[in-house]
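With one protein chain withheld, the remaining protein chains of the complex are depicted in position.
When the chains are written out, they are named A and B in that same order, and each has its own residue count from 1.
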Amino acid sequence: MKKKVWEKVTAVVAAGVLTVSMTGCGTSGKDERSGNEDTITIEFAEHVANIEEQEPHMMKIIEAFEQQHPNIKIDISGKEVSEHNKQMTLLADENKLPDIFWLEQAPAKEFAQNGYLYDMTEALDEYGINESLLSGLVNSCTVDERDFGLPSEVMMAGFFYNKALFEKAGIEEAPETYEEFTEAVNKLNAAGIVPLTVGAQDNYSIWAFETMLARYGFFEKLEGLNDGSISWNNEDFIHYFEKVEEMRDNKTFTENIANMGYFEAKEQFLGGQAAMFNSGAWDIGDFEASDIAQDIGFFWGPTFTDSEYPQQIGIKASGGVYVVSAKAAEDKELLDAIMQFWQFYYGEEGTKIIAEDTAALPCSQYEGEVNSEEHPVLAAMIQALNDDWEAVREPFNSLSSTVAYGYFDATFGIMTGVYTPEEAADYVEDLHSAER
Amino acid sequence: MHWVSTKKAKAVMLIPTLLVYIVFIIIPVLVAVYYSFTDYSGMGKAEFKGFDNYIRMFGDELFLIALRNTCIVLVCSLVFLLVGSFLTAMLMNRAFRGNAFFKMVVFAPYIIAPIIIGIIWGYIMNPQYGLINNILRNIGLDALAIEWIGGTKWSPLALAIVFTWQVMGFHATIFLSGIKTIPGDIYEACAMDGANVLQRLFYVTIPMLKETFIINIVLIITGVFKIYELVYQMTGGGPAHQSELLTSYMYFTVFSSRKYGYGMAIAVAILVLSITGSFAYIRITTKKKRRES
């Protein structure tokens, strides 16, 4: 667990009045060549199909980069995330991977172990990329302490709540402990308001529940889980699953939970039909574009008294990562062009584009300030990012895909009434033991 | 036709199809069978594991659930489709104003992309904001407003209903073409004997359509084993894989769990079940051929 790794941001980004002080557009390419005689093309595969709409900052960064480096061309293409994942696996085995691409952390590690990825440990220092990254996002994806990935987003997850609905139900403050949380749920139910909307049909939308698992000692037990000395069916994890069951019995979730996708759940929350929503930093843009933007608050999810592990923790880590294929790294010129691109992306200019064009948290240090009137949710998130709760990673990224999705299914299985806590724990244990 | 049946002519006529069919259908199936005996994960080395994957299947609760669901969808679809498409074909066979339009409407769902059908029906079957349950609640039939999708019970039924809607026109058309081959004088003879509508149906029409029934049954069986997009769009296999069918479970195993070897073992199981079902058809066509010659 890392403590105080976010100091750098704390120092730089303070919620206040908008006074963006940008140091002038600096770094011009160090070996900028004129003419297009030997243009280097970098193939880049992204995890959204409609890059212009879904990742406008990426297009803008590429445009700005190409302007500065007329001899480098970036050929970006994208597919919807599940199609993208499938495609990368297929291409890896054909040895036809694109030069740079996005991956979830678990497959990225698997790719690295199979020798498909470029070990960028030295290059990250050489090109000064580690210096620009937020300190919590350095070493985002490592295998045997070697770096294989660069952070694509700040993964910060918890519960968002609608302050107006909380007020209507007579709740004054965002809950912190599980008891306060239960009380809030009861008040909301009494007021006829759906307390928490979760999209159980998309099992990946589990985030805040991962934090709860971490509060029951997930990271402390991880080694034991992997070598088999600790079973998923242990007292603490059973407590975790029991809490989920209690939440269900206490009518915490939407009645229609099993048929809600994550996107529908978001729509329900934004439409003022549910008081809380399980999500993360990536939704800041959608929240701020909604009618209830000014009413949205954030908290890290309930803490528990029946666990002996640290409770004041929150997921503040890297999500999916950008990687470089081993094949591309064989070509020194191409590799240099690639690293220059990442240098630009995480450098001042790239960061500026991310921070200013999308109300998103950049993965690198940003020398600007945020207007809390204009960006209320972003400001709330920055505040949470800088609070003194300890940063943890997403449990998802420490497990294999099979076990991770098994754990998701187990949790959602309880929410939808398919599993009892014991069954849920055994289900994950079976999957994990098959891998040991 | 014996004169033109030279070796060269036969080769020219047959080889293109055989080549494409063998390279792009038969060899891939064999490759899939090969991988079903390994622990291949989609990348890296594949280790030979013998029958491990197949043995594992029978201890895998989720596989058994998918198998059970597929059987439910199969039985429901057979009942709905055989009755529904047969009756629809009888209607289509009658002369009435609007017959052409009716035929067009009946067949139309068959040409819509399954993925779009899944999207649309998701909004119809959704227990909370779907069309069906809201109508049922509005007319006071709350008891019938069941959890069509998303529960652990009714999803296979919901899938069978949507599948029926999708392919009924196709099967009705096959029935209609069968009905049209029944000689009219047989009915006349029946009428002379004083047979009523039901008697005509059970003693003449249905027995005469025996082979048409069998073909429809075979196509329904193979069709059910191919349903994927509907599950993907309507329930995503959830909650917790309780509404998975064999195909969607295989897809999950291969692409989400990244267990390619095990996924292919499931695929082979699907293939075996489907081919067993199709055997009926193969036997009947062979018999027919023999009878003719």
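The rule is short, and it goes like this: a residue touches a chain if its C-beta (ideal position, glycine included) is under 8 Å from a C-beta of that chain, and two chains touch if they have at least 3 such contacts.
In this text, contacts and distances are computed from a predicted model.
UniProt lists the omitted chain of the complex under the protein name "Carbohydrate ABC transporter permease" (options: "histidine kinase", "PPM-type phosphatase domain-containing protein", "Carbohydrate ABC transporter permease" or "Pilus assembly protein PilO").
If you put the hidden chain back, the residue from B:37, B:63, B:86 or B:121 that touches it is B:121.
Chain A residues in contact with the hidden partner, per the touch definition given at the top, are 47-50, 53-55, 77-81, 83, 86-87, 90, 94, 96, 261-264, 266-268, 270-271, 273, 279, 282-283, 286. Residues touching the missing chain, restricted to chain B, are 1-5, 9-10, 12-14, 16-18, 20-21, 23-25, 27-29, 31-32, 35, 88, 91, 96, 98, 100-117, 119-121, 123-124, 126, 128-131, 134, 138, 165, 168, 173-174, 176-178, 180-181, 209-212, 214-215, 218-219, 222, 225-226, 228-229, 247, 250-251, 254, 260, 264, 267-268, 270-271, 274-275, 277-278, 281-282, 284-286, 288-289, 293 (touch as defined at the top).
In this section, only the chains that are shown with their structure count from here on.
One inter-chain figure worth recording: chain A and chain B are separated by 41 Å, centre to centre, where each centre is the mean of the chain's CA atoms. The touching residues of chain B, when paired with chain A in their complex, are 41-44, 126-129, 147, 149-152, 235-236, 238-242, 255-259. Chain contact summary for the complex, chain A toward chain B: residues 82, 85-86, 89-90, 92-93, 107, 110-111, 114, 116, 200-203, 254-259, 261, 401-402, 405, 409-410, 412-413, 415-419.
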